[in-house]
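Note that one protein chain is taken out, while the other chains of the complex remain in position.
Right after this comes subunit A.
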Amino acid sequence: MNDSLRDELESLLFDWDAGTLGDAGIDRVREILRSDESARAAYLQHQLLNAAMGLDASSRLDADSGTISQVSEPELDLAKQNIPSALPSDHFFRVSLWAVAATTLLFCGLLGRLAYLEFSDSDTVAATEAIEEVTSSGVALVTQLVDVEFEPDQVSLDVGDALMPGPIAIKSGFAQIEFFCGATLIVEGPAEIDLKSSVLASVTSGKFRAQVPPAARGFSIEVDDMKVVDLGTEFGLAVTENGADIQVFDGEIEVHSPQSDKRLLTTGQAIVRNSVGEFSTGKITPDRFVDIASMESRADGQQTQRYEAWKTLSNRLSRDPRVVAYYSFDEQGAWDRKLHSSVRPDNDELDGAIVGAGKVNGRWPAKSGLEFKRPGDRVRVRIPGEFDSLTFACWVKIDSLDRWYNSLFLTDNYNEGEPHWQILDTGQLFFSVRHKPDDLNGQPIKGPTHQEVLSPPFWKPSMSGRWLHLATTYDADAGKTTHYLNGERIHEETIADQLVVRETRIGAASIGNWSIPTKPDAEFAVRNLNGSMDEFMILSDALSENEIREIYESGKP
């Protein structure tokens, strides 16, 4: 290959790596590779170097500092000593920490996931890590939301969300924000607030009530060039374009502004600052500012309302002729280790048998749920009949994804027509229906036996302990599987023609686990869910996106 051709190829590959190579460039790369053997060798060298750097990227990046760590792995220490020629390279890599760790992981039944986690695109890995880091290292938490409507350009928040520095805009309603320093701020919309750090926020409009326990002294709120520093107290702040109204209900605050000396305000004092920065004495009106106690009672009222809305929907669902199995986990009376079927008219045959799993609170204090914790925990059900399309939906609170497969609903075996619904440890929702007959007792079947439909990873550890609505529809006519999270479609896939199953059946099955009697020693037979569930349904139809969203909207906590 002559030098100019080599330069051209290297330049094109650089652009490809950068994501800027257009179609003409791609064609040119192919042309060069087709025409010149040494170009093909140069191509492979380029890609292998990229692969080597990509492989090292994930293991070498120090998550904390974002710099490349040189000391965490023995292999890197060796390399640093510049003696690669002395390394028995093959053996060397066989005993590398990574390989040892990987082997252990594989034996825990993580095969396959490994590659996903280990080799994820370094861009993605970096991005994901950044997000994880972000959510776990924010400056405040949302602890209560009552009737909140967010401004259209504001990403809506949920209770439990960690907040990063940045603006929040509320159109109406109340939000309770707890700063990591310990200060609690109740925000009444319409309001605009910009979180600066765990001890500082800047506000442009809205009504705020801050409660600052001694441990959080020093918590400050900025309004324009004025700064209100809390010295351990409870105070109210109302900000409009006409100025700011500051009232101390209890304790002491300092007000700093460039136009005047520092002011100290104590219990019962109030000042008003107009738009040009002049101060005057104000009136104390604590009733204008919602406090934490009334926030709680408003939240309770909202919970009761939500619970009632869900009950209305639940009643309707229990009479829906398409419902094959429905467990609302809300049947009155003692549970006697049975999970009563909610399908109306009553059918005892559909009652589930609770094994292990303990009763816990559901989405609302008035509602029950079941917690799946130990490897044996499950609910056994038997669901007769033959169907075509199916919908699975449940409300689940995932504590963590410990297993390679984390079961939502699995039929006992995996015979022709039987569905399996679970979550992979990568946080991907997984659904498949077995197409070919069971091969456990016969000859292994050549070729694929079913099409696994995997959503993109939806789970991140910051969702732990939060109620999520998961749904999957299987449309036997259209040959399509669709996954939903919290009423939103997250993945849709067409099943290959030869793998579409027209006739589905369930029979003996487990919620939250897998009972596979034929393979007691199978490595990945442990598939128990680590979390709680408080509603589960199967319908003999593929529900539409709107129907799934309605179930989510009427049931969200």
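What we mean here is this: a contact is a pair of C-beta atoms (placed from the backbone, for glycine too) under 8 Å apart; a residue touches a chain by one contact, two chains touch by 3 or more; residues count from 1.
Everything below uses one rule, namely that contacts and distances are computed from a predicted model.
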In UniProt, out of "ECF RNA polymerase sigma factor SigW", "Glycolate oxidase", "Amino acid ABC transporter permease" or "2-oxoglutarate oxidoreductase subunit KorA", the chain dropped from the view is recorded as "ECF RNA polymerase sigma factor SigW"
Of A:57, A:272, A:292 or A:355, the residue touching the omitted chain is A:57
Option touching the unshown chain, where A:11, A:275, A:297 or A:400 are the choices: A:11
Touching residues of subunit A against the unshown chain: what are they? 7, 10-11, 13-14, 16-21, 23, 26, 29-30, 33-34, 40-41, 43-57, 60-61, 66, 68, 75-76, 79-80, 82, 84-87, 89-90, 92-94, 99, 102-103, 106-107, 111-116, 118-124, 126, 444, 523
